[in-house]
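Note that one protein chain of the assembly has been removed; the remaining protein chains are unaltered in position.
Then we have chain A:
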Amino acid sequence: MNAFKRDKKEEEDGGGNPFQNLEKTTVLQEARTFNDTPVNPRKCAHILTKILYLLNQGEQLGTMEATEAFFAMTKLFQSRDVVLRRLVYLGIKELSSLAEDVIIVTSSLTKDMTGKEDLYRAAAIRALCTITDSGMLAAIERYMKQAIVDRSPAVSSAALVSSLHLTKVSGDVARRWANEAQEALNSNNVMVQYHALGVLYQARKADKHAVIKLVAKLMRTSPKSPYAACMLIRMACKLLDEVDKGEELLGFIETCLRHKSEMVVYEAAHALINLGRNCTKEITPAISVLQLFCGSQKPALRFAAVRTLNKVAMSHPTAVTACNLDLENLITDSNRSIATLAITTLLKTGAESSVDR
């Protein structure tokens, strides 16, 4: 009975948040436990979670404090506990911008990234790349190229995404690793394909002809990943802005209106409308797709559709008139953003006849 009452009391206090009244100094003191041998994984994981929680809450750590915590954390590499190890990677990423001499963990991370455990490898790559500076880049380059073409999708994705982040450190990383990214583009994994396309675009975006070739090749095979397809549509739009003739590109975007993923269909419709071409013929199919979306069950889809219609109503009010009935239905939508957008769109396209309804 007593336990029952206590539960209830706790609930009123706000559910008994074990992290509620954490003191930064106390937690950092507790971090000294990390130096104990052998490491107690559960206890250390809990303390590390507290540190990560404090950082996430916006607690400021001084350079000294951060460095001390970071060095204590490096001791945890002795443990083979998977959760603890993963939390250490997270800690390295969070503290890398605050602490000094973070490159101390380079060799531990390189060991993990080339090790056998897939669960370690992907996360180790991402942690390693956050502490890598331009001087260290050459040392890890070989491993990174291998990781990009790894058979494990998690490892491959981690390496591709990290190489995009590394562009900030050294501008030509993506270009140097483009061959590997090209190979990863053929992956069956939807995310790897998407990430590889991102890296390839980053590598080639300065060279218009290279982008044209890349887009032309992908248009023929049409990527399996909906995310990659959205990215490809955006790349095609960018090219359409720059080249004179773009019948093929335009045709590709139009075929995407019939893609099986709603995400891609919307991306294509949005693209056709925002291309800023003055030809009504091109935007009519896009508008009919959006008209369909106006009646969707999903608020996000209705919102996306009406927001895009709102934009096109500015330049082509007559083309949107066909959707007036659907838009009128949205005026009473439970989502106020959708209702507002529907009303402002109707103000641009509506005629006297609709005022009565």
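A few notes on this one:
The rule we apply is simple: contacts are C-beta pairs under 8 Å (C-beta built on N, C-alpha and C of every residue); 3 or more make two chains touch, one makes a residue touch a chain; residues count from 1.
In this section, contacts and distances are computed from a predicted model.
The chain that is not shown carries the UniProt protein name "Coatomer subunit zeta", picked from "Ribosomal RNA-processing protein 43", "MIP18 family-like domain-containing protein", "Coatomer subunit zeta" or "tRNA (adenine(58)-N(1))-methyltransferase catalytic subunit TRMT61A". In the complete complex, the hidden chain is touched by one of A:Phe34, A:Trp177 or A:Tyr201, namely A:Tyr201. Of the candidate positions A:Gln146, A:Asn274, A:Ser288 or A:Thr321, contact with the unshown chain belongs to A:Asn274.
When you scan A:Lys145, A:Arg176 or A:Lys238 for touch with the missing chain, the hit is A:Lys238. Only one residue in the set A:Thr33, A:Thr49 or A:Thr74 touches the chain that does not appear here, and it is A:Thr49. Touching the chain that is not shown, out of A:Val39, A:Leu87, A:Ala203 or A:Ala342: A:Leu87 (per the contact rule at the top). Although one chain is not shown, part of chain A still touches it, namely residues 4, 14-19, 45-46, 48-49, 52-53, 56-58, 82-83, 86-87, 90, 93, 119, 122-123, 126, 154, 157-158, 161-162, 164-165, 191, 194-195, 198, 201, 227, 230-231, 234-235, 237-238, 241, 262-263, 266-267, 270-271, 274-276, 298-301, 303-304, 307, 311, 315, 334-337.
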